[in-house]
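Removed: one protein chain of the complex. Kept in place: all other protein chains.
Coming up: chain A.
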Amino acid sequence: MESLELATHVQRQQYVGKTLFAHFDSHSQSSKKLFLATDKNIFASFNSRTGDLFWRHVDKVGPEGTIDILLLHGQDALMVVGGGRLLRSWDTNMGGLNWEAVLDTGSFQAACFVAIQDTVKHVAVLKKAVISLHYLTNGHQKWVENLPDSDTVQYQAVYSGGEEEVYVLGVVPNSHLTIIAYSLEDGEIIKQRSVEAPWLSSVESSCVVIGQGVLMCVDPATLALYTLPIQAEEAPQFNQILLQSLDLEVSLGFQPVLVSSQPHPARSPISEFFLQLGPDHHVLLQLNADGYTIAALRDFQPAFLVSFATTGEKTVAAVMTPKNETACDINLFSADSGRRLLDTTVIFPLDLNGGKPFKLYVHAFLKKDDSVGYRVLVQTQDHALTFIQQPGRVVWTREEALADVVTMEMVDLPLTGTQAELEGEFGKKAAIQDGLFPMVLKRLSSQVILLQVWLAHLWKLFYEARQPHGQVKNEVTIETLSRDEFNLQKMMVMVTASGKLFGIDSKSGSILWKHYLENVQPNAVFKLIVQRTTAHFPHPPQCTLLIKDKDTGLASLHVFNPIFGRKSHIAPPALPRPILQSLLLPVIDQDYAKVLLLVDDQYKVTAFPSTKNVLQQLQEMASSIFFYLIRSDQGNLSGFRLRKDLSTERIWEVVLPTEVQKIVAVNGKRPNEHVHSQGRVMGDRSVLYKYLNPNLLAVVTESTDAHPERAFVGVFLVDGVTGRIIHEAVQRKARGPVHFVHSENWVVYEYWNTKSRRNEFSVLELFEGTELYNSTVFSSLDRPHLPQVLQQTYIFPSPITTMEATLTEKGITSRHLLVGLPSGAILSLPKMFLDPRRPEVVTEHSREENLIPYAPEMPIRTEWFINYNQTVARVKGIYTAPSGLESTCLVVAYGLDIYQTRVYPSKQFDVLKDDYDYVLISSVLLALFFATMISKRLAQVKLLNRAWR
């Protein structure tokens, strides 16, 4: 039963992030493994046929877990992790760790396999001042040597061509190149050469090794290629070849790039190489056998991307060229001749809502007829991976941008065409415009449409019933999208750090639309605002994304339709000044869009939309529009009031000295939150009224003093309109990170207790007392008495990563806290356990009220995990949304993975159970009905008989 339920609406998608290194498993011809190392510190293996994950290793976040390099040889995948901290070897078959070796300190520069007599036995790791050689079988160090003059020479590359030596290349920028040959056997320096190279600044970016150990460099200043035999015995010299002599020209301001290929570490690299001369100009060149002349094999222009691939003895070059606006061609060329291979064209469809192609990874293989076949993985700028097979079929696409969701919203799906038609029929506008007769006609036509739809539905049911089971696909497409009976299916609009927006169906988890915003800075901050929901047919729903540069504060708006992802034709206002704050007003314009106010650094306000109607409304309401600004760097909280001319006036100011504490987080309440009950009935039948201030802000601070005895966490409850400090609590001997939820009349926060070294939960609840000051309306300006504050603290046996509260349509259902744990579990913690009125001593009254007696430790019950075994890696945020059913709250947890589910905090009190016996109930009803009919008849007969008597 549970698993059945799981199958229907629980979805988990696993992601890995932006690919840094990708390798195909070339161990066997039929292998379908693909290995990726990503910027999220993940090493993963995919099934190249389906794009599904085989396995995934999630390492530590941050520089400690960064993957510096991924090398693949046979069944071993070698990885240097954490800026040269660790060397790891993985078994590519099962994904198990073969061994791990701790490397000497020093920043990582380069690594390569080292082979002796055609077998790869070692791996060389080059660091800033050290080179070490490790056995491939167990990771043990064979030798380690200090590099000479490492304070002046920047060692950047290590090369081995299968001989008895390992070469290390270093450079003194704009002076000379240093080549050191180490003996494989004992790490002894065999020779050391220094070559004049005043034009060379970096080996890493401008040089490659090709052919029989020839170093090939390119210099954009002198517009020349330089060759140098690394193994030369006598004092070597760079040989200059002007690009002009090859009839080549570099695009203006472009840094030329060399691409080479070393198919097998035991052999030297191939003599052919690519030279990129412009953003879409590549040339395939060949180093002649003499070792210092170059022949141009083929010129590729336009060509976006190139890549070498090897299978058996054949090396091919794949080149991606633009075909038209919507597609690119990829062709194979023989590397040694530059000849195009027949029947190798595949088409890569360019997604207009995606990024440009960024990198090609080619997997070549020999077909039965000895010709070369290939598959290609294309990485685009929006971090998406597309796998293409011959002849041009997209096998799968992975949207890896979703590994870093920043913010999201859930939007109701639109009604179906017919539903909307009916709504429109009785709409306000229609009634005014039409007379009686057109109304009747309209009514009839809509009835006909309804009948049509019903018949079509019946036909579909009949048709599907005849299909064998399992073939019926319930595929969701953007056309068939419509709201279900209980509004359980919604559109999830997700904003990712890369600037790609997604529209995902909450039920199936399938991506329905995507839109890539180019030119989004990596440090941008996003805020997603729903300006108009789907409820205002025929006006389309409207979302606005505020993209703000974190450093400059300059912002731009992207306005779009959240159901289809299309950019709106409404022009957003130009924002020339940095934006400090944005706020969505409940004011709506004539098209039912809520008004967004943007406050710039001169405290001037821009309204969007800014139609005449809106400006007029704003002028009327100006004196009751208040907003706050928080400058955490100055510890300053201040409040403003809008003036009629859309300028502002500062009306309150609270300053928390930064030398004592710094503001770490501020949270208001969610605007769509409903509180059903204004008070709590106590054991003695009196009512304790909640303090429900919609303008209340919870401000969390941390002390600047980090000493465990003096550190503290401050929680300030500030009224956002008047700036009045409603409550100020100090949690002593505590420090962050603080996670907190602010809702209804309570704040729950979690912190680290520095004295007891444990995590603790604290709950604050605010009550007005047993009498309400003004029961009809809440105004911050007229609430002179401070609320009563109750607080209780509990020990929590686990650290947490994020926290959110459930949300339901009317707020009748009891609340739960959804807590994301570092283990990937999501805990649904009843708010009942976080209640400051939990009594120390159980009394009659507390029992009456169903209060749980106080226990200092908060339990974690395994049945509270809502995601069972489906852990969500690195959960970063939890989003909750109400559904049409009061009992049901939709939950999306995002982080590395995305997990969608539903929770029922008070069980499904408004839903009939699946095993509800409809047959029994209806048969009983029918039986009763007939029984009454019969008994009535009998009674009539009896009466008649009596009358005759």
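What we mean here is this: contacts are C-beta pairs under 8 Å (C-beta built on N, C-alpha and C of every residue); 3 or more make two chains touch, one makes a residue touch a chain; residues count from 1.
Heads up, the rule we're going with is that contacts and distances are computed from a predicted model.
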item: Missing subunit (named according to UniProt) among the choices "ER membrane protein complex subunit 10", "Thioredoxin domain-containing protein 17", "Regulator of G protein signaling 9 binding protein" or "Dihydropyrimidinase like 3"; value: "ER membrane protein complex subunit 10"
item: Of A:D219, A:E760 or A:D897, the residue in touch with the unshown chain; value: A:E760
item: Residue of A:A729, A:M832, A:I852 or A:V911 in touch with the missing chain, whole complex considered; value: A:A729
item: Residue, one of A:D52, A:E204, A:E840 or A:D917, that touches the chain absent here; value: A:E840
item: Among A:A110, A:A181, A:V493 or A:V715, residue touching the chain not depicted; value: A:V715
item: Residue touching the undisplayed chain, where the options are A:E64, A:D484, A:E653 or A:E771; value: A:E653
item: Touching residues (missing chain, whole complex) on chain A; value: 623, 638, 641, 643, 649-657, 660-661, 703, 709, 712, 714-715, 718, 722-725, 727-732, 753, 760, 762, 764, 774, 781-784, 789, 791-795, 840-841, 854-857
